[in-house]
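First up is the structure itself, then whatever we jot down about it.
Apart from one protein chain that is not included, each protein chain of the complex appears where it belongs.
For reference, chains read A and B in written order, and residue numbers begin at 1 within each chain.
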Amino acid sequence: MIKFCMRFFSLMALSSSVLFFLITNTFAGNPTKVGFVYLHTKEDFGWTMAHEMGRQMVEKHFGKDVKVTEVNNVPEGPDSTRVIRELAKQGNEIIFTTSFGYMEPTHKVAKEFPNVKFEHITGYKRSKNVATGNIRFYEGRYIQGVVAGLMTKTNKIGYIASFPISEVVMGINAFALGLRSVNKDASISVIWVNTWKDSVKEADAAKVHIAEGSDVLTQHTDTPAMLQIAEKSGVLGFGQATDMVAFAPNAQLFSSINNWGPYYIKKIEQLRSGKWNTGDGPKHWAGNEWGGLKSGMLTISKFQNMPNDVAQKAQKVHDEIKSGKFKIFAGPLIDNKGKEIIPAGKSLDDGALWGMNYYLMGVNGNVPG
Amino acid sequence: MGWGLIVMEALILTIIATSIPLLLAATGELITEKSGVLNLGVEGMMLSGAVGAFAAVLWLGNPYYGIIAGAFCGALMASIFSIFIINFMTNQVATGLGLTIFATGLTGLAGAPLIGKTIPSLPKIEIFLLSDIPYIGEILFKQDFIAYLSIAIIIFITYFLKYSKPGIVLRAVGDNHQSAHSVGYPVKKIRWYATCFGGLCAGVGGAYIPLALTPHWAEEMTGGRGWIALALVVFASWIPWRIIIGALIFGGITIAQLVGQSRGWPIPSQLLSMMPYLATIFALTIISGRLSKNNSVVPSSLGKPFFDNQ
Partner (left out) sequence: MITFTPRDKVSKNWTIIAPILSIFLTIFFGLLIFTFLGYNPLETLYQIFLSPFSRIDRISDIFVKACPLIIVGIGLMLCFRANVWNIGAEGQFIMGTLLAGSFALLFPNVETKFFIFIMIIIGFIGGALWAFIPAILKTKLNVNEILVSLMLVYVAMLFIDFMVRGPLRDPMSFGFPLSKPYSQGALINKIPFPGIGYLGQLHYGILFIILLIPISWLFVNKTLSGFKINVLGAAPKAAQFAGFKQNTITITVLLISGGLAGVAGVIEVSANIGQLQPEVSFGYGFTAIIVAFLGRLSPIGILFAGIMIATVKLGADNAQISMGIPKVVTGLFEGILLFFLLTGETIQKYKIKWVGV
């Protein structure tokens, strides 16, 4: 009897310790493995760095519960397919692919690994295990336009743009609307540098804008080169993707900051609780999650190098966009050839924004291509 | 009228700034080629100069140290190249390409901790009174040290190649290394010096990018300028002062396509961006057509390894 009891208890102890071991291993000891694929280096002070900051927020939020692997400088092509597959093979449960060009590679690998979740940033194709996310960058552009309109003395704004894709054109148009809402005389010149990241070319473009008389510059490219030139030449400018104030303490008016952290944390939490889904967002391409100021995916840095009343006006515009009270692309919208896009009382829906291939009033020239 | 001139002045200043790295690197390569060595590693040497200069300024604070560091790093890369092509007689084209690939890797690795930092730029030096001349004063007499230096180098090597004895020896070595050797000139030593001088100039040219154009470091930030420098040497048909013209034309086209866009000229930006490359091919064709009639400008031993039977 005693013997039996001892056996029973030792068995109980053993099995419970095994059970305990299993439980801890599954739920605490085994962190969720998360992979990130980056286009450039994580210190680029632009697009990739914004994602890196999001990744760091993930690490801070989850601590030991996640194990994050990031891969830098992955070109958009066959290499990315291999890298994404490698991350999936190494047991990552959710993989964030953070550039538009990873769309096909992500879907290719997603088909091979139906149990792994994929989050493709800025893409428009979705499937059972591929969700998409994007930011309403244009909301920040509108505020930039307002500030630029109030700050410019020459009424010429220099815009340095990367590639003529809808996302960039949308930003230019939002900027123009903001600009014209406060200053009907100002206009925007656009220089397309056809690169996301070539500091010398961006700097040259900035110098040309300044030589041509622009006194407020903005950019849709990745390096801080433009702001450095603005700082040197005594004109003003806006930062992009991350806060670039360190490069231009006297020239930066504010930066639009891509804040991916909350989105990443939300999606990883969904995964951990078994509730991950691709959402029931609209079927047009804007993504399951197209967040802006309201959802905190877009934030702006401190207003500076501007008079108080300008800062207050900018803050007011910011608050109105954030609360959803103010619609940026509300009619009447007229393109720069004088053609009416939509009449008063209507506004462009998200789908129409992604088809934008024209400039609105206030922008000089034509969209190339 | 006044406004147009001010715009012109600002644009010319931009063109000059864009041209200086090309000018320096091409000048160095000219001397290298005159000695009979074809160094395709200019891009690599410029990158090394850029990263070296950036690191030095970040460390020591004074942009002038960047010039020295850039020159040193460029010359160091050139001496690696020299060991292989002069002492080990390896193929110059392949070794030069190897040098660029090697330097791209090395600078990427060494520069990784430098990304995201910024440095003070080279100050402009105003030449007393002259810099106050309207319009041209600002352009000619208010430049930074490297800009003046590059003009000084051009003047110096024009004199050096034409009138000085070492310059004539250098040309002799480049034109016919066997006979130069039989007269008793130290062919290998002279090529070593010429290649290292080329590296030094390319290094300073590369250094100019972080020191004056955009004060930060990015991987491969020279963006193909080393290759254009190579083209410039041919474009100038190995005559130093023509490099100035060539560099300004290149810089001019680069800037012109940006100006064209900002003014809304309806030409696709990619086609405008092609212009400098097409212009080089065009210039090469014209020059080469003339060269085939008068072949004396091209160093005849260019690219051929020298074996001295020691």
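As a working rule, a contact is a pair of C-beta atoms (placed from the backbone, for glycine too) under 8 Å apart; a residue touches a chain by one contact, two chains touch by 3 or more.
Remember, it's a predicted structure, so these values are computed and weren't measured experimentally.
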In the whole complex, of B:Leu60, B:Ala94 or B:Ile168, the residue touching the missing chain would be B:Ala94
Touching the hidden chain, out of A:Glu59, A:Glu104 or A:Glu320, is A:Glu104
Residue list for chain A contacting the dropped chain reads 41, 69, 71-73, 75-79, 81-83, 85-87, 89-90, 100-101, 104, 112, 124, 163-167, 169, 194, 285, 354-357, 368-369
Touch residues of chain B, complete complex, unshown partner: 40, 80, 84, 87-91, 93-95, 97-99, 101-106, 108-110, 112, 219, 224, 227, 230-231, 234, 268, 270-271, 273-274, 277-278, 280-281, 284-285, 288-289, 291-292, 307, 309-310
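In the analysis below, only the chains that are shown with their structure count from here on.
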Chain A - residues contacting chain B, complex: 41, 43-45, 49, 158, 189-194, 197-205, 207-213, 223-225, 228-229, 232, 246-247, 364-366, 368-369
Contact residues on chain B for chain A in the complex? 7, 10-11, 13-14, 17-18, 112, 115-116, 118, 121, 209, 213-216, 218-219, 221-223, 225, 254-255, 258-259, 261-264, 266, 268-270, 273
